[in-house]
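With one protein chain removed, the remaining protein chains of the complex are shown where they sit.
Up next, chain A:
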Amino acid sequence: MREHAPVLMVVVPLFGAVLAALVRRPGPAFAVALACGFAVAALAIDLAVAVSAGGPISYRLGGWAPDVGIEYRVDALNVPILLLLGVTAAVATVYARRSVASELPVGRVAWFYALYLLCLTGLIGIALTNDAFNAFVFLEISSLATYAMIALGRDRRALVAAYQYLIIGTIGATFYVIGVGFLFLATGTLNLSLIAERLGEAEAARAVVTGLAFVLVGIAMKVALFPLHLWLPNAYAYAPSFATVFLGATATKVAVYLLFRYVFSVFGAAFVFEALPTGALLIALSLAAAFGASTVAIFQSDVKRLLAYSSVGQIGYATLGLALGNAAGLTGGLVHLLNHAMMKGAAFMAVGAVVFRLGTCRLEAFAGLGRAMPATMAALTVAGLGLIGVPGTAGFVSKWYLIKGALEAGMPWLALLIVASSILALLYVGRLVELIWLRPRPADAAPVAEAPLELLLPTLALAAATIWFGLDTRFTAGLAQAATVGLFGGAR
């Protein structure tokens, strides 16, 4: 049983999705989703323990050898991502019941859970698989489910947002397939480890570089790397609150993981940064994201959109760590994926709770809300402080590693720019915090009660994690460092 844990992580939510679609009623469908969420979390923890004890796990689907069949591989690099997905699935699903019931018509709730589980299946599959084409199939499974989830938002603009995401997402995935095609032509295999082995002796150097370019651009669209981020703000703003929580915490992180996988364990950092000006380009785009998207976030009047733009900026930090290419930078990039998932998860959950109570998440609605919903707003504030990178929160840890990486790479100006971009985060978070705690509640506003416990507990759990992992970095930074050591050990 235990040796089948890798494939079970994909199979459990996949069959859960079918089951949720079959039962058709909201209650049982939620029970299925909850069971799947906790099962996936347990499997992820089990795999993490197994990998830390016995090294990478290779799982051969159907017993076929990796050069013929599909191989799942769990190693130090994808363990953090699997933990992120598993734990988010467990925590977020608890949050789902009340939030989904309040935002979706009863007839569509079961379908929504089916879509959610399909999306989870796809994301876990991307993280697990060691097969380039299989990753594409999982990418499309998660993407198609995501389009439909976004389209279930209440506002009609959700439909347009889903359509735009579909167009951009499909172009991105197709670019990725084109790149994989070139790699397949050059090496004759789809297994990522085998591609990495054979790339060195591949005769068609131009095909490999073309493949690299297509793969990187394709994944960058899924990452929402500036300036390919235009699909993200509307998609997050108009999707049902729970979909925003889940996608905001996981979807782009998995795409960043895929980028790490290709750059460091398939192509090798030496090749990527020498064959193309990838390093300089990525640093420029990451900074443009951190500055540009954060500036736009300051001027948003819808809090979900504000946080969505902030996500684009924060993803810039993760890709910045990748672009630095040294151990500290990589650790910073990877640990930021985990930390950002906690902070943004908590922030979107708190906003979802406001939508649950007030039916809106426009900025004005937050005026004086600190007195009406103190616990929810405290969680939002903690998450906001994390986004700025205040010491004592998880966001500080990732920025610390990034600054260290920038200094080690001999780019002190970059370290300064990282700090300067945090000031922009201070502006958009400060605007929100000032509104919540210092403004009085409008005199004609209806009384608001604190969010129900089912929404509050997961929100507070993630906010507490933001503080905990800001003070005690052994676990998160340890995971990221183990992954970095694995990457440099395996790098050619």
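The working rule: contacts are C-beta pairs under 8 Å (C-beta built on N, C-alpha and C of every residue); 3 or more make two chains touch, one makes a residue touch a chain; residues count from 1.
Definition applied: contacts and distances are computed from a predicted model.
Participant: UniProt name of the unshown chain, from "Putative tricarboxylic transport membrane protein", "Spore germination protein YndE", "Multicomponent Na+:H+ antiporter subunit C" or "Benzoylsuccinyl-CoA thiolase"?
Facilitator: "Multicomponent Na+:H+ antiporter subunit C"
Participant: Which of A:144, A:255, A:306 or A:372 sits in contact with the chain that's absent?
Facilitator: A:144
Participant: For the chain left out of this view, which of A:197, A:274, A:364 or A:434 touches it?
Facilitator: A:364
Participant: Which of these touches the unseen chain: A:114, A:166, A:223 or A:335?
Facilitator: Here the residue in touch with the unshown chain is A:166.
Participant: Applying the definition given at the start, please give the residues of chain A touching the unseen chain.
Facilitator: That gives, for chain A, the contact residues 133, 136-137, 140, 144, 147-148, 151, 156-157, 159-160, 162-163, 166-167, 170-171, 174, 177-178, 181, 184-185, 190, 301, 362, 364, 442-444.
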